[in-house]
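Okay, here's the structure, questions in a sec.
All protein chains but one are shown in place.
Showing chain A:
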Amino acid sequence: MNNGIRKIALIMVFSFVFLSLGLVYWQVVKADEMLDNPANRRAIYLEERITRGGIFDRNGVVLAKTEQTADGKVRTYPQGEMFEPLLGYATVKYGSAGLEATEAETLLGMKNPSILRRIQNAFELQRTGNDLILTLDSRLQETAYQSLQGKTGAVVAIDPQNGDVLALVSQPSYDAGAIEQDWDEIIAEADSPLVNHAFSLFPPGSIMKVVTSAAIFQAGLDTTELYDCEGSTVINGQTIQEQNDKAHGWVNYDLALAYSCNTYFAQYGIKAGVNHFLEAVSNFGFGRDIPFDQYVPISSITRDDPLPENLSLNLFAESTFGQGQVMVSPFHMALITAGVANDGKIMVPHLIDSVLDSKQNSIYRRTPEVWLTPLSKEEAEKITSGMVLAVNKGTASPGAISGAQIAAKTGSAEPGGDGDTHAWYIAFAPAENPEIAVAVLVEHGGTGGGAAAPIAKAVIEKALELKEGEN
């Protein structure tokens, strides 16, 4: 009988061992997957126990913080609408969006905790997450926000030398502190306040000529050569028109950029060849993921393929001056501008300056690094001189400021269908030693010089004034 008992005992032990393998499966192998299961509310309930870290601008101004009140924790946004929708919101009812969503793990202190930290967490009921210090400057943000108010569009200001995002405004906006009460109104509002327009795609129009310039240079074309602009030209049966059919007369590259001459860029772009053009747009980041903390859609040359192998002649001609099917986000446009400003090197953009844990120890700090190098220093200087001419003699003149030389380019992009053109303005200043690069988009605002330039001007003036104050 002892033999039988031993066998049954063996069966039992094996069953228990098998059972513990089940535990290993769930608690080790599948643990992350189960936490992501939509029916699992665990993450939300756990979150309620953790005090979300604060969000601050580069000077320590509070942008978001969690306050303990009698009814529990309340997330407040002292700056109101100014930083929305970039900052986003974090609610139990509607989930989260913006930085509050993408940086949730950091703010809640759940990102890659050390073993020691995990053991501490196990015994600590009330916990505080990490604080985020952003690269944004709330004073510059305020200027950008005020200038764009009442319009639809976006303003992005970047420090070209290190990729710091100094201001990022999208209009319309909303008050994240009142998101739960106003939810239905906010989602019903026109032009979607919840969508960050700086991270949405638009046709760039003439600001694309900055990118096309690179193709012209890199094909080795003579930019001093004169071209007679007659107000329109026919390429492969398709008529390319100037804005208001204006004939610019004899122009070289600098003047063509200054006057924003469509026919020059179409003719010279085609002369440079589709391969040089596609290489140039690729070098500027079209068809590439932007290495950024926030999701930015890929800028694209055609609807079907962000970076096609080839282009039909007609589509190529339109693409050279930013029409056709070219789509780009204001954020990417600001990066392109910053690249021209920074001797042809586009820095990796940063929104998060540093992360501090609950005891104010720094656990992350950004480091400047180069993302792309679409231009050589000489090529960047050539474009800069064209953009300076555009401010001093050309279409970009409404953006000129006293006391500093700015370099700029306008764009008035046909949105397709009815409605006014999208007004674009990209600029950097001071032209000789750039400290700020700006991209402004006013949707259906009309001309770049009319609607977008004053906003860029205000932002650049404020930025230079702040720099002056620091020095």
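Methods note: a contact is a pair of C-beta atoms (placed from the backbone, for glycine too) under 8 Å apart; a residue touches a chain by one contact, two chains touch by 3 or more; residues count from 1.
By definition in this document, contacts and distances are computed from a predicted model.
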Out of "Copper-containing nitrite reductase", "FtsW/RodA/SpoVE family cell cycle protein", "Pyruvate dehydrogenase E1 component subunit alpha" or "Spore maturation protein", the chain not pictured bears the UniProt name "FtsW/RodA/SpoVE family cell cycle protein"
The one of A:20, A:59 or A:362 in touch with the missing chain is A:20
Contact residues on chain A toward the hidden chain run 1-9, 11-13, 15-16, 18-20, 22-24, 26-28, 30-31, 33-35, 37, 39-42, 45-46, 49, 118-119, 121-123, 125
